[in-house]
Structures are given as structure tokens and as C-alpha cells.
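Yeah, one chain of the complex is gone here, protein chain that is, but the others are all in their spots.
Chains here go by letter, A and B, matching the order in which they are written, and residues are numbered from 1 within each.
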Amino acid sequence: MTPDLMKAGAQARVEHDRKLAASPVQSGGRETSYSRVHVPGALDVTHGAILYLDDITVSFDGFKALNALSLSISAGELRCIIGPNGAGKTTMMDVITGKTRPDLGKAFFGSTIDLLRMRENEIASIGIGRKFQKPTVFEQLSVFENLELALKADRGVRSSMFFRLNGEQLDRIGAMLTLIHLKDSAQRVAGLLSHGQKQWLEIGMLLMQDPKLLLLDEPVAGMTDEETERTAELFLSLEGNHSLVVVEHDMKFIGELTQNGKNGKKVTVLHEGSVLAEGLLSEVQANEKVVEVYLGR
Amino acid sequence: MSVPLSLRCLLVCVALFGGSAHALTPQQARALVVGEAEPRIAALNAVLAAADEKTVALIQAMSDDAVKFTDSAVFVMKDGKGFDPVSGAEVAVPDTAEDVINNNQMRGELDTALASIKLFSPDNTVRAEAVKTLASEPDENKLPMVEKAWAAEQVPAIKDALGAVRFAILLGSADKAKRLEAATALGATGTPATKTLLLDRQKVETEADVKAAIGVALKTIEGRLAWGERLGVIFTGVSLGSILLLVALGLAITYGLMGVINMAHGELMMIGAYATYVIQNVFRAYFPGLFDYYVLLAIPASFLAAALVGAVLERSVIRWLYGRPLETLLATWGISLVLQQAVRSLFGAQNVPVENPAWLSGGVAAMSNLTLPYNRIAIIVFAVLVLVGVSLLIARTRLGLFVRGVTQNRKMAACMGVNTARIDTYAFALGSGIAGLAGCALSQVGNVGPDLGQSYIVDSFMVVVLGGVGQLAGTVYAAVGLGVLNKLLEGWQGAVLAKIMVLVFIVIFIQKRPQGIFALKGRSAEA
Partner (left out) sequence: MSAVLPTSAPTPTVTSVPRVGLLSMKSWGAVALALLVVAVVVPVLNLAVPAGSAFHASDYAVQLVAKIMCYAICALAMDLIWGYTGILSLGHGVFFALGGYAMGMYLMRQIGSDGQYRMPMPDFMVFLNWKEFPWTWAVSDSFVAQMLLVVLVPGLLAFVFGYFAFRSRIKGVYFSIITQAMTYAAMLLFFRNETGFGGNNGFTDFKRILDVPIATPSMRMTLFVLTGCTLIGFFLLARWLVGSKFGRVLQAIRDAETRVMFTGYNPLHYKLAMWVISAVMCGIAGALYVPQVGIINPGEMSPAASIEIAIWAAVGGRGTLIGPIVGAFFVNGAKSWFTQAFPEFWLYFLGALFIAVTIFLPQGIIGLLKRKKESS
């Protein structure tokens, strides 16, 4: 054993571990038990699920917003969630991101991180990003400043006071500006953007945080057809490295995302606080219960 | 000769006293009048036991400082003429006659002597007064008279009072058994005065079992007095709570229903109080006979005055600031400055006097150390009436329905044809009018001046913060709770520290429950 052989062996081990942690593996496979370094507090998706909701119940003054909702999103998946108004879609997101405490149930990020014990900013820091129904950007700051705030960096007070952008961070912001087609409006005050531009800015801010799970609540509301198409392309490119949950009403957009059922993306239908049906878009659209709920009988 | 009323009563008493009166002798008359206080008092007591009407007249005259004497005779003066105390005949008064001087001790003895005679008056009130006088100075010499009066007494209340006096005197008796009996009996009936008596006796008492009996009696009395104090604190707390309720009710409407923080709320109260003052003066000047009823007119007057000012404010300033609570806060603060200064210019910077009408003065004595003032009781009743009135108005009337509709969803209400601007004005005027009523109530219990509003503004906001927004029930609980809490803490630590503790308590309470005691549940409970 020479020093360089030892070094090479150690490097190989590190490489191996890194590959293992990054790849979505089958539950119960050999890699899940052997030679895996488990870091407490870190996201653990070796069992496949990145988000796990079990029996979540939320009531407001007697009204059950969520009723024993159970849902599981696999790592790297793009899931679409549809449902009539009042089905509980936004409340479900509130529970995941820590805005609302459920009365019953469990919510886990990966296998180990209990979301119900954490505050909103902590949940945001560990890699869950949420885009709201109404675009909420920082209206008085410029587009550039909005993205700068969302940049993945130390969130503490001291570091913010003395913070200066380095070259790499500058490049990241630049690239994001290009991505969201706001390169020319970088210095514009965000309040003056159009509705669709604000939506894109918010998506951009979300991506700046490099989240592992994106929760997107009606991301294309108010966008033109062309913008909707671009958004669909963006989301499809993200999946694999990121997991996405998209809540939408726009069936055309859902169709684009799921490529009309061809790419095996699942669609979940929520109704009155629990899951009504789950499956490919075509299956769900043919499901009688779903038709009844949407069209009424 | 005209006999004064008091003397006539006394003579009647003496007549009823019975026939064992002995006629006054010149020696006795002289003994009463001449010499040092001690022998004179002894003579007084001696003569009292069998006083006839002449004796009584002499004693009364002595009490009135209408007696003169020379070396040989005593003269009772009346209308500048002298009369012989024994015969009643007019006698010439030589110039050398001196006035009889009574020092305080003598005077006190004369008073108690007269009182013991009055014990036999046919008039209940006179007898009751006499018993009170005797109770303050238990004197063994009066015991025979007291016992005789006690035996003859028919009215239960006065009999009990006489009994207490009797026991108080017996406490100092030489007979141990009597003292024991007295101690036990006094324990049952005790007042703060009795307590002092017992304490004094306890210091000099030598017999062990009597001392023990006194100890037990003291404990019983202290227990009862403590209850009196506790109830007193609770009553004052509820009274303060009722005032806070009146003050905060208007604020709960303007803030809770409309979202307008009105820093001029205190000044609207002040306007109500000054309206009461004006009405009082009008009555005093033009309807002096009906003065006692001015309050009845002042109530609607203060409501209208404050409501009018509120309506004007709403139309001119506040409607431009809906949806901007912080700006409303500042603007209404400015209004409060203007209103305060305006009142100072009109009425002066000093406090103005507002009198309670006769039926609100005084109080009911619930216990020996607890008097419940009528004006505070009236305010509690008034606050309850106003609360009931407002809840009915909001819950049952059309106006109330419109107000609720507008505040919950303005656009929909407008679509329904509701004139939202006018409803805003009505609602704000209602809240302001209630503030005016609070001012009217405050004028009856406190000072009225330009800074009346300032003293209550912080408290009323605390009530609204604590009680939560959207329901009147929270305001009620918070107001009464804070009033009682404040008074309890005051008794313990003094007024300033009590206030500070209450404020700290509220801040901590808000930690646990930011929406207050009662609040609209659901998504939007934020300011």
C-alpha cells in the first residue's frame, strides 16, 4: 500500500458514495444498505420517496380542509395535482411548507426529515421551494436584487450586512436572468413588471435557492400560450435533478407537462381534502368519479 | 316662652322615661356648672340616672353654651333673659355673672348624656342617632340607662345596636363573667370600631379565659372584615371593568368591525363628558328644580354630540385612509390634538365640575366596612344596558346587518345595492356615540378636563388587543377581567406597579395567543 494508492482508494470511495446519494435507487436494493454514509439532518431519498404525506387532516372551525390525505412523491418525479376549488390543494402546500399545522398525520421530506417540527424558513432552507398562486416578489426591489436575495447563501444577519457578490454568484444570477427572459429588465423595479413576468421572476427566485422539491401553485395563471409552453419546457428539463409538484387548473398545461399521458407522469386528483384518483392523465380523465366531481351530476 | 324643638323632644323623652325622676336641686345645678371637669362629670352622671325635665333643660342649655353663674346662683339664658334652673322663674342676671366654660371632655360628656336621654325618644331616627353617638364612646356610667332602653326597645335593628353598645360597656366591667359574655357577643356583631375596643381590652386583660374569648372574637371580626375588603376590591374591579367596557366598546366597533384605529377615541369620550357638563349648566341655570334629572337628558346629548363629531371626522378624514391602518393611527392622533386644543380654547384648560344628582350620591352600606356607591352601581347597570343595546343593534337590525356585510366584503355589499359610504359613516358614528356615553358615565365618577381621554386611551386599546377582534364577547371578558385584575394587583402593590404588571401580562398573553381571547378563526386574523 503506497500513499498514492491509498489516496486513490479513498477518492474512489468518495466518488462511489456521491453517486449513490445522488441517484434515485430502488427501495430495498443492495445500495440502500451497503456502504452508504448517513448524515443526520441531510435529505435521504434512498428509499425513493422525497415527499411522504400520511393521513394529513386539517380543520378550520369544524370545516375539514384536508381529510386523511395521503400522498407520496418519488425523488425526481414531476407530479401534477388537479382538483376543483376548495379541494385543499393550497392547504396541502401550506402544511408541507410549515405555514399550517395539521391536526393529525405525518409529513416527511425524504425518509428522515419531519416537516411538522420545522418552521417555514427552516423548511425553505433544507430544499423545499414554493411558488405562490399570486406572484409574490419584492415589489420595491429590482429584478436583480430579487434574485440576489434568493441566492443560496448564508441567511444570517451578520453575513447579510457584509455580503458582497463574487464572480460565480454574479454569473449564476446572470444565467438565471437569461433563463427567465428578464435580462433586459435586470434593474427594473419588480413592481413594474407584467403579471407573467412576475410569475417568471418568482420561478427564477425559486430556482436560485436550488431546491430539491418545488411546489408550484398555479404557475402559469395569467400567462400567454407561448409563455405557458416555455414554462412547460422548463419544468420538464428540471425533473430528474429536482422533484416537482405542480398544482394547476389549466388542462392544456397539464397535457403539455404529461405529454398527454405519453411520458408516464402521474396525475393526482384531490377532492374535499383527500385523494380521489391517481394515475396517468388519460386514466384519470376516464375515471367516473372524477368526471362526476368536475361536471356534477 | 317659646321652647325650641330639640328641648321639646327631650322633654318628651323624659316624660317617657318614667316617673322615677327626681327634681333638680340647687346644689345639683351648682355641681354641674361650677368647678373642675372631673367633679362636674361625676355630678352629671349622678344626676342623669333620675333626671327630670328641669335637669334635662339645664343639660341642654349647658350644651348650647347658654348658662351663666355667679357665686350664689346659676342662670339658664334664653333670649337674653336669665331663668332659674330649679324653678324656671325669670331671675335678673347680675353683670358679674360668668359664662360656663365647657372643655372638649365636658362637651363630649354632655353629648353622650343627651344621647342617653334621647334613647327614649319616640322617633326611631333620633333613637338610632343616639345609639350611634353612644357607641362611639362606651361609658360605664351610662350602663343603667342603656340597659333600660335596651329592655324597652321594640325595633330590632336599634335593639341590636343597643345590645352592641351594652356589650361594649360590659367589656370593661369588673365582673369576669360579664366580660366573658360581652367578648363572645361582640365577636358576633363586630365592626371596625368594636375591633379596636377588643384590641384595647386585650392589652389590659388579666384573666386568661376572657383573653382567649377576646382572641376568638377578634378572629371572627377580622374574618368578616377581610370578606368586606375582598368584596370591596371585586366591586371596584367590576366597576372599573364596566367603565373600561364602555370605553372599549366603541373602539371595538370602529376597530373590530371597520379596521380603523382611532386614537381620537379618548377625545370623543371627552366630548361626551363636556356635553354632560353643558347640560348640567343649562339645567342649573334654567330648570333648577329639575336638576336631579339632568343626567337623563345628558345621556342622549352626549351620544349625539360624540356621534356627530365622529360622523364629521369619518366623512372628512378617515374615509381617505381605509386600508391603511398605520396612517389612520397617525391621522387620528392629529385629530385628537386638535380636539383637545379646541376644548381648551372653549372651556379652559382646567377641570370643570360635574355634580352627581341627588339620586346618584351616596351609597348602600352592604357591610360595616363596605359601602357601594350608587353612581358606580348605576354605571355598571348602564354599561350592561349599552352592551345589550349594541349587540341587538348589530345582530338584529338591518343597519347592523349592513355594517357586518360591508365590513366583511365591501364589494359584494356594494353590488347588493348597499350604500357603503353611508354605512361606514353610520358605523363610525355609532362607535363614537358609545364613546360619548362612556364620557357621560365618566363625568359622574371622575374629573372632567381636556385630558380626560388620555388617561383611558392606553387601557382601552389594551382591552381591544386582549379581547380580540371581530366579536363583542371578547371585549366584554377582557374589559371586566382587566378591571378586576388591575384592582387586585393595586391592593397588593400599589397603582403604578399594578398598571405595569397588567401591561406586561398582556404582552405575555399575546405571545401565547396573538389573536386575543376571542377571535375570528381561520386564515385571516392579522391586522
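Basically, a contact is a pair of C-beta atoms (placed from the backbone, for glycine too) under 8 Å apart; a residue touches a chain by one contact, two chains touch by 3 or more.
Fair warning: this is a prediction, and the values are worked out from it, not measured in the lab.
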Residue among A:E77, A:E148 or A:E218 touching the omitted chain: A:E148
From A:L66, A:I173 or A:V290, residue that would touch the chain that is not displayed: A:I173
Full-complex contact with the absent chain, from B:L321, B:L401 or B:V418: B:L321
Residue of B:P94, B:P144 or B:G334 in touch with the missing chain, whole complex considered: B:G334
Interface with the undisplayed chain - residues on chain A: 97, 99, 119-121, 124-125, 129-130, 132, 136-141, 144-145, 148-150, 155-157, 160-163, 165, 167, 170-179, 183, 186-187, 205, 207, 209-210, 230, 233-234, 236-238, 241
Residues belonging to chain B that touch the chain removed from view: 261, 317, 320-321, 324-331, 333-338, 340-342, 344-345, 458, 461-462, 465, 496, 499-500, 503-504, 506-508, 510-512, 514, 526-527
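FYI, only the chains that are shown with their structure count from here on.
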Geometric centre distance via CA averages, chain B-chain A, whole Å: 70
